[in-house]
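One structure below.
Every protein chain but one is kept in place in this view of the complex.
Every chain is named by a letter (A and B) in the order it is written, and numbering of its residues begins at 1.
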Amino acid sequence: MAIELIENGESIKSDLLTLNMGPQHPATHGVLRVEIKTDSEIVAEAIPHIGYLHRCKEKHSENLDYRGVIPFCDRMDYLAAMSMEWGYALTVEKMLGTEVPRRAEYIRVMIGELQRLASHLMFFGVYAIDLGAFSPFLYAFQKREFILRIFEELSGARLLYNYYWIGGVWNDINDGQLRRIAKFVDEMKTELDKYHTLVGENKIFIDRTANVATLTPKQVYSYGATGPVMRGSGIKWDLRKDRPYSIYEEFDFDVQVGHGEKGTVGDCWDRYHVRMREMHESIKIIEQCLDGIEEGPVMGKVPKIIKVPEGETYMRTECPRGELGYHLISDGGKTPYRLKVKSSCFTHTSMLGEMAPGQMIADFVATIGSIDIVLGEVDR
Amino acid sequence: MNNKTSGLTPDLHAQFAENSKRYEKELTFGGWFNNIWRSIVSVSKGMYITFRYVWAEKPVTIEYPEVREVLPENSRSRLFNDAENCISCLQCANACPVDCIYITATRRDKEAEKIKTKDGTPIRLDLQQYTIDTALCMYCGLCTTVCPTECLTHTTDYEFASYTLDNMKYDYLADYIRAWRDRIVKD
Partner (left out) sequence: MHNEIVSHLNSAVPGCNATAVIAEVGDSSIFVDSTHILKVCEDLASGDWEMHTLQVITGTDYEDRIEVSYVLCSFTKNNELILKVKLPKADPNAVPEIDSVCSVWKAADWQERECYDMVGVIFKNHPNLRRILCPEDWEGWPLRKDYVVAEEYHGMKINPEHKVNNADHHFFKKIQETQEDPKKVSFSWKGE
């Protein structure tokens, strides 16, 4: 409770305390600074300050040829770099009208889903750390390591891949790798259940996350939140299902939404649980990919010097953290005239100010963790 | 009168109390025991999993300086240019998104002896400078994919930290780097 003194028959209340959380706070997942005004332990106002990791990627891309932008896309969301590249590659392919070979599409979907798995595993581990459990982080990283190893063998890099190229993918995948992926996803199914028992069903975890930072569908629409944050609030919307890009319409999977099992619909636990169940869906898609993968080339026909015709396009893809949009405006030259990146993390960070008032500071940490932001994508 | 009261404060507490009331069910005697039981069960389930990792799982880490990991073959690490096979086409420098490759070449005299690369491409330019500022390089691999004679490659060396930035500038015509060639280039 706020300090309340009675002096000369009049009550004097304490002022709000301003507390700076970050930019080097471990719970802010990077260099986010949140200026919190608190009354004792209750947050009255939270103002996120971003820009500490601003690297002018949009300005850079105006001076690079279309192929040279791809490595820069990696560096925006460094935990889901494959998905970032995919969105960009699709944007340019849409403008060029490039046909991507079937095998490349299968590889893209499979690698994209593996990336989603890796990204959500990272979320799972880091969220547990935020709430005070250390060992789940190590278990999740052990499994994530396998995915990174596969990516390293395919593309040559562990984190910033430059693997999805305009017109296809860089390297072909071989049968040995496919077999290893099949074995991995098979053991991942039981592993995920184990993780959920360890963290999601834990009484302490439920008490810390259920009924915390509830988002109503109206707020979600108004702020334009997407991805697991949106689905956590009970809105059944997934670009892969509702506006399929690539070859997603051929796969059979469900869209997971929050049901409010432990609290209300749209709380932190729902957002956590949506991600956990989404991993199972990713595994389903990967298994279908492994069954259906076709032989053939992995690169389509792309001119040596890419010149995108004059015009503009807005391409949305479903990244692990939400919808990623590339707004490409071209003047017909060798470089993009303007490339705007709509980042879901940017949108979600702007919601912190709305979610924070009226909750405890400790709950605010749970809130930041549950929207799973990567500051590289927020600041770009 | 000392009006220090913030306009937000009283509402906030009311809001918080209301929130807590809305979500918290009334605690009954049975519910109290149920809570304790559920805590014990869920924590012991978690402990079972954690202790399994202690005894039933093998370590997955490696002890780095003693055991060194071998990177996959197409791993993108330190760049190497085999200057003997370079035709100075400048394609790598043009493809580089961060402009960290500096090449200078002079045209060979027509009377001079005709030389060719390993794969038979005639060399018409004499390489005078081939420097890569590795501190700027972002290891994207675009330069190696455009190389027509495949003389510019990523090696799998990953231990090349240095004390100064100047040491990160690799002059591929210098002798000490030419000495790597025997190890890296396999005919």
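The working rule: a contact is a pair of C-beta atoms (placed from the backbone, for glycine too) under 8 Å apart; a residue touches a chain by one contact, two chains touch by 3 or more.
Fair warning: this is a prediction, and the values are worked out from it, not measured in the lab.
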item	value
Options A:Ser135, A:Asn171, A:Thr197 or A:Thr313, residue touching the unrepresented chain	A:Thr313
Identified contact with the non-displayed chain, of A:Arg33, A:Lys143, A:Arg240 or A:Lys342	A:Lys342
Residues in chain A touching the chain absent from view	50-51, 54, 56, 58-59, 94-95, 97, 219, 221-224, 235, 237, 242-243, 309-314, 316, 323, 325, 327-330, 337-338, 340, 342, 346-347, 349-350, 354, 379-380
Touch residues of chain B, complete complex, unshown partner	88, 90, 93-94, 99, 101-107, 125, 128-129, 131, 133, 169
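FYI, only the chains that are shown with their structure count from here on.
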item	value
Geometric centre distance via CA averages, chain B-chain A, whole Å	19
Residue ranges of chain A in contact with chain B within the complex	1-2, 10, 12-16, 37, 39, 42, 44-45, 64-65, 67-72, 135, 139, 142, 145, 149, 152-153, 155-157, 160, 162, 170-171, 194, 197-199, 201-204, 211, 263-264, 357-359
Residue numbers on chain B that touch chain A, as the complex places them	1-2, 4-6, 8-10, 12-13, 15-16, 19, 23, 35, 38-39, 42-43, 45-46, 49-50, 53, 60, 71-72, 74-76, 95-97, 138-142, 145, 154
